[in-house]
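Since the structure comes first, as structure tokens, the remarks are kept for the end.
Apart from one protein chain that is not included, each protein chain of the complex appears where it belongs.
Here is subunit A:
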Amino acid sequence: MVEPALIKAAQAGDREALVTLLREIEHQVYRTAYYLLNHEQDALDASQEALIRVYTKIGSYEEKAQFRTWVQRIVTNICIDKFRRKRPSVSIDEHEMVFESGDSVEAEVLSAYAAEEIREAIGKLPEHHRTVVVLRYLQDFSYNEIADSLNLPLNTVKSYLFRARQQLQVLLHDYQKGGVRG
């Protein structure tokens, strides 16, 4: 939680406060970028871009919004731009076609999914579903906070999140059963 006083000082032009503030948010920014882009170097680049944007735009932050939703809006926008440029989004049907088996024998006896598999499955979700899941689980955002960050209606957030969980459940369920499709 970033102190409101620190934000105020940063907005007033205190460079040191602004840099301190960036240090406080850098991990949360990186976490979102990492799970959205599913690629370390891309995540590092996107996070730095987001932090610079926070630095330059701090004056436009208004207190009526939560600071952390404002920050997440910046980083998700940058990431969405990035992965739109990088690869076209793939639908859930197509994922199943390309879903690779990994080590299916072990997978069957695992009681839990490995983080790696979940991360891969998240990476296969359509961009909005992915973003909602990341904010919900990696930032512990409420429905409302997600809606504020993404500028989406509350019902849309819920429907994205619910659908995303169903898709993940299918992806991971298949995986655990062996998941070999062709």
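Points to keep in mind about this one:
One rule holds in what follows: a contact is a pair of C-beta atoms (placed from the backbone, for glycine too) under 8 Å apart; a residue touches a chain by one contact, two chains touch by 3 or more; residues count from 1.
Note that contacts and distances are computed from a predicted model.
Not shown: a single chain whose UniProt protein name, out of "Blue (type 1) copper domain-containing protein", "ABC transporter permease", "Sarcosine oxidase subunit gamma" or "Anti-sigma-W factor RsiW", is "Anti-sigma-W factor RsiW".
One chain is missing from the display, and on subunit A it is touched by residues 15, 19, 22-23, 26-27, 29-31, 34-35, 40, 43-44, 47-48, 51-53, 55-57, 59-60, 112-113, 115, 118-119, 133, 136-138, 143, 158, 161-162, 165, 168-169, 172-173.
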